[in-house]
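Note that one protein chain of the assembly has been removed; the remaining protein chains are unaltered in position.
By written order: A, B and C. Residues from 1 in each chain.
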Amino acid sequence: MMELLDSQRAAEKTLTTVLAVTGLDVDIRTPTGTVRVVNKVSFTAYQGQTLALLGESGCGKSMTAKAIAGLLDPVASVAGGVVALEGKDLNTMSARARRAVAGPSLGIVFQDALTALNPVYTVGTQLGEAFRIHRGMNKKQARLQAIELMRRVGIPEPEVRASAYPHQFSGGMRQRILIAMAVALSPRLLIADEPTTALDVTVQAQIMALLRRLREEENMAVVLITHDLAVVAEEADNVVVMYAGNVVERGPVATVFSAPTHPYTKGLLESVPTHAVRGDELSSIPGSPPELKNIPAGCVYQDRCPMVAAICRETRPELRQTGENQFSACHFSDVLVTQAGNPTNDHSLTSPQLEDNQ
Amino acid sequence: MLTYLRKRIISSALPLVVVVVGVFALARMTGNPASLYLPLNATDAMRADFIAKNGLDQPVLVQMADYFGGLLRLDFGTSLRTGEDAAAMALRAFPATLQLAATTMVIAIILAIIVGSAAALKPNGLLDRLASFVSMAAASIPDFWLAIVGIWVFAIYLGWLPTSGVMGAAAWVLPVATLLMRPFGALVQVIRGAMVTSLSEPYIKLARSKGASEYRVVTAHALRNAAAPALTVAGDLTVGLVNGAVVVETIFGWPGIGKLMIDSILQRDFAVLQACVLITAIAIFILNILIDLGYALLDPRVRPTAGARGKRKARTITSTTEPTTPSEPTVPAVTGANA
Amino acid sequence: MTQTLNAPTGQQRAPKPSKVRLGGPSMFRMLLRDKFATIGALILAVVILVALIGPTLMGELATKQNLMFMNKAPFDPANGWAYILGSDSLGRSMLARLIVATRTTLMVAVPAVLVALLVGSLWGVWAGYHRGRRENISMRIADIIMSFPSLLLAVVVLYVFSPSVANIVLILALTRIPIYMRTARAESAELQSRTFVDAARTFGTKPNSIIAMHVIPVVTPTLLTLATLEFCYVMLAESSLSFLGIGIQPPDVSWGLMVAQGRQYLQTAWWLSILPGAAIVITAIAANLLAAWLRIATDPAQRWRLTLEKPARKALKSLSKEAK
Partner (left out) sequence: MSTHTMANPGKNVLEVQDLSKSFTVSAGSGGSRKLKALDGISLSVGKGETLGLVGESGCGKSTLARTLMMLETPDSGSVRFDGADPFAFKGKELLAWRRRVQMVFQDPFASLNARMSAGQIISEPFATHKDLYRGSAARSKRLNELLDLVGLRSTDAYKTPQEFSGGQRQRIGIARALALGPDLLILDEPVSALDLSVQAQVLNLLNELQQQLGVSYIFISHDLSVVRHVTDRVAVMYLGRIIETGVTEDVFDRPLHPYTAALMSASPKLDPAMRPAKRIVLKGELPSPLDPPSGCRFRTRCWKAQDICASRRPEATGLGADGNISLGLPTIGPAERAHMAECHFPVSSPAEAGLVPA
């Protein structure tokens, strides 16, 4: 089987939980009524490990991250569930207590650094802001800390560059500044919301390497939000697959990607044009994700699932254990388990033929 | 920064020259002032003498050349009406308008920032609706009528304030209040709009993620970004203020340059008219330069080589030096020379 | 057929829906949804009606002087309906003069706005689309006009050429052309770089037909909203000119002129100035209300606010109030 990633070799039980999300619900108020965009999402992020929130656009992964960090837009609000960061439930905290947590124990890296950095302040000022708010430092001290942070994330000549403005940096550099800002007060949890989607492949590799190094140096838990399966395969220890606001499968990346027990995960894996023989048909998932306004009753994936049956249209399947701490929300997940039980010998992930009852 | 300034001065000097030449030519076409200044029974000889003395008989171009020659020697010509030096009259009247405009704009900006930001914090809230109604009303009420109603209510009916004149603080209340309405109404909407946009920007989320307090987020981050667009609109409004000043000065008898300009037009006192126009145009020209400088100060993206000091041209910072810690699994060791 | 082509399963010919109505519920029904806009539209309709038929009905009454009835107070039933709004210093009926003045005011404001709208927008769209030198020169010209207070420019020009209605319309139009030009240029410049315009270029469509097909339909709503706002500004400018004695000259009458004439009787006959002024303000606010509604109705992103049924709108109001 796959050689486990080095960090997973650490015995399971010594892993300390940093973030435990249980039954998180998020609603958006629209003129035509409230819409549930995140529905009973639960997962746990461990210290020193990376958990990936994987899903296509509109599946609610970014909304989940914003709910955890307490940065929801005004029209959205947490409707239920517990977000326990180091044991303390963030949902029940007062705004002031929550602000005290933002920085020292929780950091967040956004996707597009050009819009996330304030255009009218120098990079040094913005990097120093966390120190001025939480450590009461004055301008000069904060600037020194900022320069140190810039050096740590690999920005050359930080003494000079600290007084430059965000628009004077390249994409990769700006992303490094955002990461530096997030880890300024060595938080226990770092949320990275599609940190490299806007970057090119060669720069993406640098940023991912930087994130890995900082995770080990700070021994923090990382929650990585992405839609790129290959990034999840290489960077994450555990993965949570989301579809239309619900968790459809979660578990260690190695097992979930080699033996998916949910048709959506399997469909995604087969849509990736790896080195499947060039030119022939890619097996793709028909149709497109439902609008969050009209998610069907019963299973959320029913309109696009090759194994759909009557039961799928009525009752929505709960997350059931389908493997070594692997869970899947599908009435027929056992069908996929048995198939996965005797994996075909070649590496390629071509899907075993399902009886096509479409 | 200096080249930026020089470029700005040259490119906005053009409107200045065009306005002055335009007014010069137009004034000349209003016909001959002689008939106005000489008594009706003036003989032809007196009329010819008056025209010759004031050089009105030469062709327009010669008069213009002569006038511009004079300008270089800062001789703006003399007033036909009072015989005084035109420039002196204009300069004496200008401070009154300047003070009126300055006080009005300062008050308008301060009020607009407070009301605009508060309205932006609660979109469609009570304050927001009130602010938009006030702005709409301000844009719909002619300033001369507002002045008259003001006088009718506060000066005549209640008798609190004088109907005209410059003496004492009370005399300032009505003119400033009248002039204030339009710029305040417009600025509130601009600041509200800019604040709403900047409050929805991702860098606000970033600030909150650092645990910044609401106050810090609104003032240091949102307001600071809303300042630049608000400044340009404030500039345009100040130019518009001169319009308002003409009306207000006429009603309240305020000895400003606006009133002087109207009087000199009605009495075809060319030299004074041109002097007033030139001084107003120069003031607006300087105002535009100040606004551009202010904008560059407020928004670094506009500044040509600001930010990274040092002689290097401001080019995008791209190269990285990998930190020394070996733990990064990049083998073969990448040592290529860079930049 | 391979399942992956995702050809739609049923090929049934659905009944052909009527020509797609891009506008959703008709503009009229949307107007009724916003009560402020309805009031505004009503007032404007009345003003236009009065301007059209008023003078023929009340023409002679406005000029009939009746020295017995000098400076009569308004709203006094004893004076009969002609003097319901009181009379001026020459005993002429205020009501009749106000009605006749409506026509002159509109005769100045409407053409001025139309001329400025047409010239400014076309020039702006053309400059915005072609960018480069043409855009710079146009913007320099706009700066020249904008860099000088419009009222003073108008005063100087009107003093030179006799202040006839035509001259006033021309000078007011000239000073307001840059306002349309700047908006049209900005929007057109942004549109010409959009991908669907590039697409039109790739199959050889000529610039003018691209402007007609892609740029003008998008720019028109914004400019119409601007025109409604400008109607209010131009009306005020005309009344300021008349007030300064450079605008409409007697025997013609306009609201601004009436305010000016009534000024010296402020102590004794306040209504001579206050009533015409009120007429200006009411018409101006009506135009503003309509403009505010037009801005929402013509902006596809905002239009849904007007298409909601009654209950949803209450939800929207409570929703946006709580939202910080």
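Everything below uses one rule, namely that a residue touches a chain if its C-beta (ideal position, glycine included) is under 8 Å from a C-beta of that chain, and two chains touch if they have at least 3 such contacts.
It should be emphasised that the depicted structure is a prediction, and the values quoted were computed from it without experimental measurement.
Enquirer: Among A:Thr202, A:Asn294 or A:Thr338, exactly one should touch the missing chain; which is it?
Expert: The one listed residue touching the chain not shown is A:Thr202.
Enquirer: May I ask which residue of A:Ala97, A:Val272 or A:Ala309 touches the chain that does not appear here?
Expert: That would be A:Val272, which touches the missing chain.
Enquirer: From the list A:Thr16, A:Thr92, A:Asn138 or A:Ser288, pick the residue that touches the absent chain.
Expert: A:Ser288
Enquirer: Touching the absent chain in the whole complex: find that residue among A:Thr30, A:Ser170 or A:Ser186.
Expert: Only one listed residue reaches the unshown chain, and that is A:Ser170.
Enquirer: If you put the missing chain back, which residues of chain A would it touch?
Expert: Residues touching the hidden chain, for chain A, are 2, 56-57, 170-173, 200-206, 208-209, 227-231, 233-235, 257, 267-269, 271-276, 278-279, 281-286, 288-289, 304, 347-349.
Enquirer: Which chain C residues would touch the chain omitted from the figure, given the whole complex?
Expert: Touch set of chain C with respect to the missing chain: 2, 4-8, 11, 13-14, 16-17, 19-20, 22, 194-196, 198-206, 209, 213-214, 217-218, 300.
The criterion applied here is as follows: only the chains that are shown with their structure count from here on.
Enquirer: I need the residues of chain A touching at least two other chains; which ones are they?
Expert: Touching at least two other chains: none.
Enquirer: Among the residues of chain C, which ones contact at least 2 other chains?
Expert: Within chain C, the residues that touch at least two other chains are 323-324.
Enquirer: Any idea which chain C residues touch chain B in the complex?
Expert: The contact residues of chain C facing chain B are 140, 143-144, 146-152, 155-157, 159-160, 229, 232-233, 236, 239-240, 243-245, 256, 259-260, 263, 266-267, 270, 273-274, 277, 280-281, 284-285, 287-289, 292, 317, 320-321, 323-324.
Enquirer: Enumerate the contact residues on chain B facing chain A in the complex.
Expert: 201-203, 205-213, 216, 221, 224-225, 228, 298-301, 306-310, 314, 316-323, 325, 327-330
Enquirer: List the residues on chain B that touch chain C in their complex, please.
Expert: Residues 11-12, 14-16, 18-19, 23, 26-27, 29-30, 121-125, 132, 136-137, 139-145, 148-149, 151-152, 156, 236, 239-240, 242-243, 246-247, 250-251, 258, 261-262, 265-266, 273, 277, 280-281, 284-285, 288 of chain B touch chain C in their complex.
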